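For this depiction, one protein chain was excluded, whereas all remaining protein chains were kept in their positions.
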C-alpha cells in the first residue's frame, strides 16, 4: 500500500519542515516583529533543528512514534507561545496515529486532533488571527478530500493549500489572542506569523507525501 | 583723561563679553565637543550672564571693583576648568586695578596679572594647547604696545589680535593639559576652546575701550 | 547592532553564568540555566519561583535570595522558558510546603508554566500560580489574551517572597500575591526600541520625534505613537490611566515604582518620579514607599514605566521586610 503514509513519511516531513523553518527563519521573525516580538522564526528554527536531530537518532517506526518525539522536543526547546501550542498539536496528532501507516481518513483525523490540541491549550477561536486560522480550513479541506476518496498525499495537499489561504486571510483581521492582540487595530494589515508557519509546516507534510507516492 | 579706562569701560567690557559668549555659545561648545566634553560655551554663557547681572546690580566704581565681582561670580557659576581659571584671572586682574582708571601700562599690568593667575592655578606652559596660548602673546603684545606709548584702547586691541592669532595657533598643537590632553595626538587639528574664548573676551575688552575713546 | 556579546546563541547562557559567578554568595546555577537560592530550599518555607524570557534583567534572577525568589527560570531572549527548567526550579524550591509560580500574563509564559505545574503535580509537588497582569495599556476582556504582566512583577515577587519567608502557607502566600496584583497598575513608554541579539535589528521603528506610549517589555509596539513631549507630560500620560484604572484616591497610601527600561539614565527616572509623586500628592494620595531604578527592563530600550500599588498595612510590613538579592537588598 504505497499510498499510505508511514514513519518514513513522518521522518521526511520533519526533515522538510526543519528545512523550511530554517530557510524562512528571518521572514517568520519579520512577520512577528511587525505584530509580536520578532522571535517566531528563531523559536521554530531552534525547535525543529532539535526535533529533527531527535528523530534521526531514534528508531521510532510508527507515524505516531515520530510525531510524539517531535512533540516532546518542541515542547522542551521552543518556548514562547508556539512551543506549547505546536507541542500539544503534535502530541494529540501522535495519539491518533500510533500505527504503522495511515490513509487519507487517518490524515484528516490526525490534523483534526492537532487543531483540537491547539484550541484546547490556546483557547483561540477562528478569526482571532492566530495559527488556528490556518488549521481550521486545513482540517476542513482534509475532511472533504478524504471523504471524496482522495489519496493521503492529495488530502495533505488540499489541507496545505487551504492553510496557505487561511494564513493570507489573517491579514485584514484584528488580533484577539497572543502577543499581537496588544496592538488591537494596529495588528490589521499584517499576516499572523503562527498561521504562516502552520501553512509552511503543512506544505512540508504534503511535499513529503507527494515524494512518497511518486 | 578720556584715554584712560574706568569702571564704565569695565562694565561695558563685561556687557560685550556676555554678548559674545552667548552668541558664540554653540561654536565654543562645538570646539569643546571635538577635543573635550562639549560644555565650554554653555559654561561661559551661564557664568557671564550671572556676572553681567551682578555687575549691573552693583555700584562698583573702580575697574578692580567690577572685575572682582566678575571673578567671584564666574568662580561660583561656571564650574569646570574654565570657572576657576577665569575666576582667578579676573581676581588677580582686579587686585592690580583697584583704581578709578588705568592707563596703557595699567592695561598691560592687568593682563599680566590675569595670565599669572591662570598659570598659577592651571600649571600649563605655553604650547600645552590651553587658554595660556592666547594670553601669553596677548600679554606680550600689550607690553610692547604700552611701552611704545599706545593708548589703552590700542594696547587692548594689540592684545586681542595677538590672542586671536594665539588661539588659531593652538590648532596644530598636541594638548598636554585639560581634558583635551586625554586625546594625545588626536587633539591635533582642533582649536582649543579656552584659547578661543579668551581671544573673544579680549576682543570684547578692546571693543569696549574703542567705544570709550571714540 | 552594537552589543557586548559573543555569539548571540550563547548570550543568555553566558550572561547567566556571569551573573551566578558574580553573586555566588546568593545564588547557584542548576540545569537549564535555572538560578536558585544558594543553600537550597528552606525547610518548611513555601517556595517562590518565577521566570520568563531573558532580556528583562535584573528580573528574575536578580531577585533570587532571602526574602524573595527561591528560583528563577530565564528563557531565551524575550521567549518564555520551556516546562523542563521550570520543573527543575520548582523541585529546587520545594521543601514540602508547596511552590508558588509567579507568571507574567503572556500566552507563552502561561502555557509553559501550566505544563510545568502539571508535571510537578505528577511528582507530588503542590503548585499554585499567580498570573501578573498589571499593564493598563492593554484592554482586558474575556475575549482577548488580557493585560500583560510588566514592572509590577517585582512588587509581587518582593511581597509574596516576604510572606513565604515569614512562614505563611501556600494558600496565604498565594493570597498575598493575588492581592498585590489586584492592587497595582502599570504603564510604560519607549523613547527608543531595543534590539534582540539574534534579530540584529530594532524590534520596531520609531522616528526621532516619536515615542511609543503603552509599550510592552518585549520590544512589542505599544498602544499608540505620539510626538515626543516633556518628561512631565509623558509622566501624566502614564500615571493618569494607572490611577484611574486602579481607582486610587484621596487619603490612600501607595507605593510608587518608576522603572527604567534599561537604557535610560537614572537622572531621567528621578525626573519622572518627581513629577509622578507630585501629581499623586496633588490628588491627596500619600506616596508611602518608593522604588526608582532598572528592575524590569527591555534590554537597552530607553523609556520608563510607572507603577502604583495601593498599600495596606500588612503589605507595607511585608515590603519593608529584609531582602537579600542581587538587585534588591535591605535589612540584611
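We just call them A, B and C in the order they show up, numbering each chain from 1.
The rule is short, and it goes like this: contacts are C-beta pairs under 8 Å (C-beta built on N, C-alpha and C of every residue); 3 or more make two chains touch, one makes a residue touch a chain.
Everything numeric in this text was worked out from a predicted model, so none of it was measured.
Listed by label, the shown chains that the missing chain touches in the whole complex are B, C. Among B:80, B:106, B:137 or B:193, the one in contact with the hidden chain is B:80. Although one chain is not drawn, the whole complex shows that of C:50, C:115, C:181 or C:302 it is C:302 that touches it. Note on the undisplayed chain: of the listed residues C:63, C:204 or C:273, the one touching it is C:273. Those residues of chain B that touch the chain absent from the view are 29, 33, 35-39, 42-43, 46, 75-85, 87, 121-122, 176-179, 181-184, 186.
Residue positions on chain C in contact with the hidden chain: 2-7, 11-12, 14-19, 21-23, 54-55, 57-58, 62, 191-192, 208, 211, 228, 230-232, 234, 258, 262-275, 277, 290, 292, 294, 297, 299-300, 302-304, 324, 329-332, in rising order.
Assume only the chains that are shown with their structure count from here on.
If each chain is drawn as a node and touching chains are joined, the picture fits none of the line, ring, star or complete shapes. In this assembly, the C-alpha centroid of chain A lies 76 Å from the C-alpha centroid of chain B.
If you average the CA atoms of chain A and of chain C, the two centres end up 33 Å from each other. Between chain B and chain C the centroid-to-centroid distance comes to 55 Å (mean Cα coordinates, whole Å). Counting partner chains per residue, chain C shows two or more touched chains at no residue at all. Counting partner chains per residue, chain A shows two or more touched chains at no residue at all.
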